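One protein chain is absent from this view; the other protein chains keep their places.
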Amino acid sequence: MSAPKFDFDIAVVGSGPAGLAAAALAASKGASVVLLDEQAEPGGQIYRAVTETPVRDRKVLGPDYWHGAELLGPLRDSGAVHWPGTIVWSVARPREDVADGHRPIQIGLSRNGAASMLTVRHVILATGALERPFPIPGWTLPGVLGAGAAQVLLKTSGLVPSGATVMAGSGPLLWLLAWQYLQAGVRIDAILDTTPKENWRAALPLLPGFLRSPYLGKGMKLMLEVRRKLTVIGNVTALRAEGAIGGDSALKSVVYTRNGAEHRLPADTLLLHHGVVPNLNLANATGCAQRWDEQQRCWRPTTDEWGATSVEGVSLAGDGAGIGGARAAAEAGRLAALDALHRLGRIGREQRDQLAVPHRAALDRALTGRAFLDTLYTPAEAFRAPADDTIVCRCEEITAGAVREAVRLGCSGPNQAKSFLRCGMGPCQGRLCGPTVTEVIAAERGVSPADVGYYRLRPPVKPITLAELAALPKTDADIDAVFKH
Amino acid sequence: MTQPSRGGEYDVAVIGGGLVGSAMAWGLARAGQTVAMLDEGDIAVRPSRGNFALVWVQGKGLGMPEYAGWTKKSSDDWSGFADLLREQTGLDVAYRRPGGFMPMLSEEDLQARANTMMRLHNQPDMIRYPYEVMDRETLRKELPFIGPDVVGGTYCPLDGHCNSLRLLRTLHKGIGLLGVDYRPNHRVERIEHRDGGFRMTTAGGEVRAGKIVLAAGHDGARLAPMVGLSAPVRPQRGHVIVTEKTAPFLHHPTVYVRQTDEGGVMIGDSFEEVGFDTTLQPGISSAIAERAIRFFPLLGKLNVVRSWAALRVLTPDGFPIYEESKTAPGAFVATCHSGVTLAANHALTLAPLIAAGGLGDSFTPFSARRFHVPQAA
């Protein structure tokens, strides 16, 4: 292989807080940086549509949302190139070494319906979080959405639920959305709180740390306001969504269990949420090692204190590396950028460490109290590993019962279960079933999810058309491998 | 899972839980043997999870007519095999034999293909089967979506395909119903032949059996010498692509493109000598995609939802190895790269022979001794 032509020094994937901060800092120090993002506008999900939301009344989305706008100026001034509307479907390193000592990273892109490969020296994955799958019977019915999805509709389009609306689950985002609806004059009918009572016992010792947090206390205030103004039903231990009797066309009611008794609420819209987990598909498909985080009850790619992964030249920053929230994500993005600059020889080790000091301190501040939230809002097992009749894989419509049956046939992990059942083989590539399938197998085997593992993923992590794939550059060796044998 | 019959002792231990191993275990248990199937864990080199699912006859066996006959026999027995599995497990492995095509993109390639098929059928002792060399217009009547670059192709009515992942699951369900003791996470470290039996040291403890069947795919190369056998296999990588589910439009499998019973279009494949590296190469996927679009241009619009690279288990001549050890009688090796096509044979013919005691002379051509040609002085 001849020496590659590098398109950029650094590519940053994702323009949420981590990506915006990483790209801005790296470019401001002279590196050539491209910021790749699937959305049309920067901000990620947390600051989604911050440049163009029709919700101009600032009190509705709240100050934490508008904080996102502060990340945009530095990006603009930094000289980083921003490519919105760009799907990253692959990140890989060719095996061959090259002359100048920097093995290139090749990034598979799709922009405006055409795929291409981008060659860079370093990549920072800032792929953020997604809502933890919340498998209950009926969660596939039209009218059942993630609370995060409803928040995107509010931010991007000023759309709010109409008709009978129920929110269910636990975690900060649920309360934030209910509060935002209140500010917008939208009243939802009930919040079904699934936070397990017993979580308080484990979380209480962590409360002092939480109370020291400069940011998280605000969340508490907002939750109290929601509790004062809306119907909140606590200690909910089971949930199901139901359509019309004898039909499954759309949501009609929500059935919940409290203190052992079932109750029914009419509902046109059910918004589910019980926390967020790292969106790790791209890191996983890139070959980055990952580990089970018991406290956050999720898989997270393994990183060092700079966000460097097990794959040389690939770093991670923000919630994609473990949930820390937007403030922490921005600081982690800056640390990853400094380390990338150091690895590229643009700054020395000492300079890196010195520049990192304020960001590391800010990161620590932002993470203060996180353990309390993680512990308090760990979903109950019944919602992580649901009953047999519940669909866990939405794409292939595979139930928890089918996964358990596969375990009884001897499947010890999700990859064999995937082969047997097709769970995780649909277009979402396991994003909506992976955490659940691991939990179900672990519970059925009576072992930790750490011993069960996770799907081994492959590119493309987002679909591209066969024609796009066919148009990519090929070497003679590539063609021979297909045509000569 | 049932308990071992005799305190950890079995009539047969099958080493390997892929398509070859589970078909053998199914056949052995059906023949009345107490069977353990020792397998690796969730992450392992598993060609059975990455294959193309053809039950394919045409073109196979040039250089070993016995292999052509063996393949044809499996194809002929496959339908009955699928029926047995359905009756036992309630699962349909979606076996269909509508006849398969090998479309060609140049007159030169078509002529070469026709010559190969003729040479194959002119071998002594060849069991002949019907096939046709078709020109473009004839081919287009059967495959209406072919592109302008397709000049013709070959067709064989014996060719078919199945759902190979469901086959793997069905065999695992079937062996469970037959009382086979399936033991995942039991990678075999060592095999000792003593007192007329075999003792396996595994990651999950010790297992003893009167007979063993090495169906361990790539790991056969390591294990076979422990019992006086030889399985000189090497990995050959092949890339495969699959699209989103699409309404049925392709009613025959072709060598490179087939539509699955579930609707996805599987597209293959490549031939790479890269050891055990299963990293995907975008350029190779691209070459495969480009060729598939030349065959069927309308595929270009479909979304690719997954791709992977699997490792064929290849012997030096590409043909299977079936053999009983001379020095450790009761130790058998069964290895091939056509675990789907040959599944019916493994379950219905080979396993009963092993259950009954031995392979017999008809399997002599499949011995690994064919690779041990004495060096000229």
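Going in written order, the chains are labelled A and B, and every chain counts its residues from 1.
The rule is simple: a contact is a pair of C-beta atoms (placed from the backbone, for glycine too) under 8 Å apart; a residue touches a chain by one contact, two chains touch by 3 or more.
Note that contacts and distances are computed from a predicted model.
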item: Choices "Electron transfer flavoprotein small subunit", "DNA-directed RNA polymerase sigma-70 factor", "Phosphonate ABC transporter, permease protein PhnE" or "(2Fe-2S)-binding protein" - which one is the UniProt name of the chain not shown; value: "(2Fe-2S)-binding protein"
item: Shown chains that the omitted chain touches within the full complex; value: A, B
item: Residue in contact with the excluded chain [from A:Pro42, A:Gly143 or A:Pro301]; value: A:Gly143
item: Contact with the hidden chain (one of A:Ala184, A:Ile233 or A:Val255); value: A:Ala184
item: Listed residues A:Ser15, A:Gln106, A:Thr156 or A:Ser170, member touching the removed chain; value: A:Thr156
item: Contact residue for the chain not shown (choose from A:Asp268, A:Asp293 or A:Asp451); value: A:Asp268
item: Residues of subunit A (touch criterion as defined above) contacting the omitted chain; value: 38, 40, 45, 52, 54-55, 57, 130-131, 140-146, 148-150, 152-153, 156-163, 184-186, 248-250, 268-269, 279, 394-397, 426-428, 431-432, 462
item: Touching residues (missing chain, whole complex) on subunit B; value: 145, 244-247, 249, 263, 298-299, 301-303
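Here is the rule we use: only the chains that are shown with their structure count from here on.
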item: Residues of subunit B defined as touching subunit A within the complex; value: 1, 17, 39, 41-43, 46, 48-49, 165, 168-169, 172-173, 176, 182-185, 241, 243-244, 262, 267, 269-272, 277, 279-293, 299-308
item: Complex interface listing, subunit A residues touching subunit B; value: 90, 92, 95, 106, 108, 117, 287, 406, 408-416, 419-422, 425-427, 429, 452-453, 456, 458-460, 463-467, 469-475, 477-479, 481-485
